[in-house]
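One protein chain omitted, others in place.
Note that the chains take the letters A, B and C in the order they are written out, and that residue 1 is the start of every chain.
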C-alpha cells in the first residue's frame, strides 16, 4: 500500500528478520507454514518497516499468525479481524494493514463483514489461509469444505455445497483478487507482495493443507486441483475473471494466480476528500458549530 | 414449494382473502404496497393454504409485511429472518416458508446469513423489498444505496459502492434468482409465484421506491433503470446469468425477470437422506445408544 | 414549581407542523432569556399518526417536563380525544374551530379558545400555514414574545423565499388577531422576558451527545442506525469532518464496535452510539475491549425493552446489561446522564475515562432525553479538558501490559519504534503473549479490576440534595433525577424531611457515598423506569442499604407528582 511501495531507506531486511521471537505452534506439515514463509518473503522484498505494519487476525490456527510476524498486531475475536482492521486503517491510513485468517473465521462467522471490506475498498491486504476445515477446534466442516468430508459434527458426511472464495470476492468488488496454494510459496509470496503494494482491498486466497484434521484435501490433492490463470486473461475485466472461475469450477479445478486488479478510490481516500470538501482541520473552531444551536 | 405446487382442494381463495385484519402502516406511495399486492396474487394463484404458510421477517418497514398476510408468522430481529426461517423449514418441511424483508435487514446486518441460505439450498422463498435505503429509521444509506445519495448520516453524500443483490445470490448458489420492480405488480406476482413453487432457495429482489426518504430512486428513475432479461437467456447457466448482470451494470441498467433456476437437493432433502441412511425413526430404542457408553 | 412556570402542549396529526411550532415557541422563549424544557412523542407508526410536543417555559431552572400541561392546543379531533381526560378546571384549551374536524364539549372550569385554524389557513391559501395560525393565537393569549417569534419565523423561512415568509407571518398575525378578539378568562402567561441572552443554546439530548463528543476530542465514530440513538450519528456526521475526524456507518453493531477498537488501538479517541439491541450485540466485543485494555466509548440511548420492545418509548432498563453484559469477569465503567447538559459534559467525561483507564465505558441516555430540547449555558470549549491516554515514554523495554503502580500500562501507537506489541483477547502476560498460568490469570484479573476501582472515588462526588437527617432519602439515576429534584422541592415546601442522592457513575459503585447518604435517611426510595428495579438490585448487592424500589414501566418518565405521592405514602 501507498506507505510501502517505495522501499524504506534503512539497510534492507531479510525475510528472516520478520520472524518474531514466538515460534509457530502449528502441527508439523501444516500448510500455514508455507503461507507464513510467503508473508515473510513478501514483506522483505517490499522492505516493509515492521513498526509501520499492523497484522490483525481473528481466532483460529491461521489467526495465530500475527504472533509470528514482526509488527504491531491485534489478535481479535472470531470473525472480527476485518472490521477491526477497517478501524485501524481509517484511523491511520499511513500504516500497512495486513489481515491473516482462516476460512471459518473469514467466511463463516465473519462472512457478514467481507462484502463491506470489498465494496468500500478498504485499503488493506487480506490473506485467507483456506484449509477447508476448522483446525483449532479440531476438525469441523467450514464453508469451503467439500461434501465428501466426514468431520467432527458431520459423521455421515457433509450436506452443504462449498463456497468459492475468489468468486465471492470478485462479486463483492475487491480490487485485487488472487489465489495460490501453500505448497507453492513462491506464488504465495508474489501474490501477497502484489496485495501489499496494491492500493485498495486486496484479497488472496491460499489453499493450505491441514494434515491433522482435513484428510481429503491433501497436498497431492491440491497439486492436482490447481490450474494457472490463462496467460491472456485481462485482469481488469471482472466479468472475464468470474467466467474463468466458473469454468474452472465446472471441471473441478481451482484457478491460481492473479484474477483481477483494478483502481478505485479507497475508503480513506473518500474520507480525506470529504474532510477536504468541508475544509476540515483539527483546530477548526468548535464555536462555529456550537453557535448553530443558539436559539 | 412441494407442499403447494398442487393447489389445495378447498374453494379457491381470492388475492384479497390473504389480507389480514391489520392494515399496512406504510406511507402513501410506498413501493412495498406493490410487493404486497404481488404476494397476495401469487398466493391466490397457487392456492396456498394460509395455515400452511409461515411468513417470517426481520425488522424494517418491509419486515412489517407478515402482519398484513394471512399466515403463521414471526416478526423476528433485525437481520435474523433467514436463520430463523431455516429452523422453521427444517423442523417442518411440509410448510411453505416465505421470508419478506428489506435491503438493510437482508444485506447489511443480515448479510452474513445469506450465503448459507443459498449454498445450503434451504427450501424457502426470500422476497427482498429493495428500496435502497433504511426506511424505518428514517433514511440512512443501505448497502444498495447509490453514492449520489445524501442521507441521514451521510450529509455530504455516500462513500460506498452499492452492492448488486442478484449477482450476490447467483454467486451464493441460490437455485432461483429473479428481479422485478414494484411498479410492475404483475411481474412481481409472476416471480413470487415462481419462487413459491420452486423447490430450493428462491430469491426475488424487488426494486421498491421509498418516497419519504429516498428522493433519488424514484418511480420514474426505476422505470428507466430496468431492462428485461433477454428472451434467449439460458436460465440454467449461472455463468451466463452473471454475464448478463455484469453487462447491465456497465450500462447502468438493472436486469428484471428470471435470471437463474436450477434443481439441487435441498437441505431438508439432505437431512431426510441422512435419517434414512441410519434407518432413523422417532421410536428408535435409546438403549442401543446408551449401551455404547458401557465400560 | 415557580409561578412563572408554564406548560403548553400542542398536539395533532404528524405532518401538520406540530413539531416545528413547538420548536418555534421553544426558540422564541429561549431567546427571550427564559428556560425551556421540551418533551415529544412521535407517531409509533412510520408516517402520520398522533404527534405531541410539550414545552415547559420558566424564568427559573427547569428539571423535567412537569406533571401535566396548563395550556392545551388541539389541531384535530384525535388530539382532543387523547387528551380531553387531562383537561381540568383552570386549563386553557385552544382548538381548531369552528371548521375543525371535531366539536369538543368543554368541561366545567376549562377556559376554551376556539380558533379556526384550518379555515383561516385555507382562506390564506396555504393549509400548511395552519400551525402558524395556532402559533399566533398562542402568542397572543399567553404572551409568548411575538416579536421574537416573528424573527425566528423569518429566519427559518427566508431560505424558502419571501412569499413563504410572508404567508407564514400573515397567518401568524391572523392567529394573533383571532385570539385578541376573544376575552382571556385564564391567567396563564409565559414568564416576562428577561434580557436577551447570548450565553445559551437550545439543543436535544442526542445532538448534545454529539457535541460532547466533539468537545471531548473525538477522532473516530462508527455506528449502525437505531432508534432512538441515530441522531447522535447524524450530528457527528455533519460536524466531525470539519475537525478532520472520521465517521462511518458500519454494516451492523458488531462491526461498529470492532471498528472502534481498531481505531482506538491505532491511537484515536473512538466511540459508537446505539440502543439496547445494539448493546446486546456488542457484548462479546466489549469483553475484548476490557481484556485487551482498549479505550472505547459506547453511548446507549435506552428504549423500551425487552427485545425489539417499544422502540420509540422511554425506559431505563439496560443497567443489568451495561454492567454484567459480557461472559467471564469483565467490568465496564458505566455512567448515566440526567439531562441535556449532562449529555454534553458527561460525553466528554466518558471519552476521558475510557482513555485514562484504557477501559470500555458505557454512557446511558434514554428515549425521553434523546429528543428533549433544553436550554443549556453556552458550552465554552476552553472549559473542557481532553485527557490523553498514558503513552510510553520510550524508556527501557516496552511491555504493553506492564504491571505498574496504578495498574495502568502505557500504550504505544503503531509506528512507535521499539514498542511493537500485540493486543489480544487471550489471557496474557505483561508482554501480551498468551499465559494461562494460575498466577498470571489471577494477577492480571486483579490488575484489570484494581485499575478501574479508583474511578469510584475520583469521579465527581455524588450530588447530595439536602442536608442533615431525613425521613426519606431518594436515590435516582438518569433522567429520573430531574423529576426527583422537583418532587423533593415540593415535599420540602410541604414541610417534609427528604433528601436526594444522584449518582451519575453507576459502575464501579461509590459504595461509601451510598452508605453515608443512607445513614442519614430513615427510609431509602429508589424510583426507576424499569420492571425489576435494576439499580435497587445493585444497591442491595453492593451496599448494606435495603431500599424501597419504586418501579414503573409504561414507556413514559415519572412525573414529580408521582414521586411526591409515593413519598407521602411511605412517610
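Quick note on the criterion: contacts are C-beta pairs under 8 Å (C-beta built on N, C-alpha and C of every residue); 3 or more make two chains touch, one makes a residue touch a chain.
Since the model is a prediction, treat every value here as computed from it, not as a measurement.
Peer 1: For the unseen chain, which displayed partners does it touch in the full complex?
Peer 2: Hidden chain contacts in the full assembly come out as A, B, C.
Peer 1: Considering the whole complex, which of C:225, C:244, C:304 or C:473 touches the chain not shown?
Peer 2: C:304
Peer 1: Among C:326, C:339, C:352 or C:480, single out the residue that touches the unshown chain.
Peer 2: C:326
Peer 1: Touching the left-out chain: which of C:424, C:480 or C:513?
Peer 2: Of these options, the touching residue for the absent chain is C:424.
Peer 1: Give me the chain A residues in contact with the hidden chain, please.
Peer 2: So the residues of chain A touching the unseen chain are 25-28, 59, 61, 75, 77-79, 108-109, 111, 134-138, 140-141, 143, 152-156, 212.
Peer 1: Spell out, residue by residue, where the missing chain touches chain B.
Peer 2: 22, 50-52, 54, 56, 66-67, 70-77, 80, 82-92, 94-95, 112-113, 115-116, 267, 271, 274-275, 277-282, 284-290, 293-295
Peer 1: For chain C, which residues lie in contact with the unshown chain of the complex?
Peer 2: 44, 275-277, 279-281, 283-284, 287-288, 290-292, 302, 304-313, 315, 317-318, 320-321, 323-331, 424-427, 434, 436-439, 441-442, 445, 449, 530-532, 534, 537-538, 540-542, 552-556
Keep this in mind: only the chains that are shown with their structure count from here on.
Peer 1: As a test of whether you follow the contact definition, which chain pair has the most C-beta contact pairs?
Peer 2: A-C
Peer 1: Express in whole angstrom the distance between the two chain centres, defined as the mean CA positions of chain B and chain C.
Peer 2: 39
Peer 1: In angstrom, rounded to a whole number, how far apart do the mean CA points of chain A and chain B lie?
Peer 2: That pair's centroid distance is 31 Å.
Peer 1: Mind checking the centre-to-centre distance between chain A and chain C? Centres are C-alpha means, answer in whole Å.
Peer 2: Computed value for the inter-centroid distance: 42 Å.
Peer 1: Could you list the positions in chain B whose residues touch two or more of the other chains?
Peer 2: 109, 111, 143, 156
Peer 1: Which positions in chain C touch two or more other chains at once?
Peer 2: 241, 251-252
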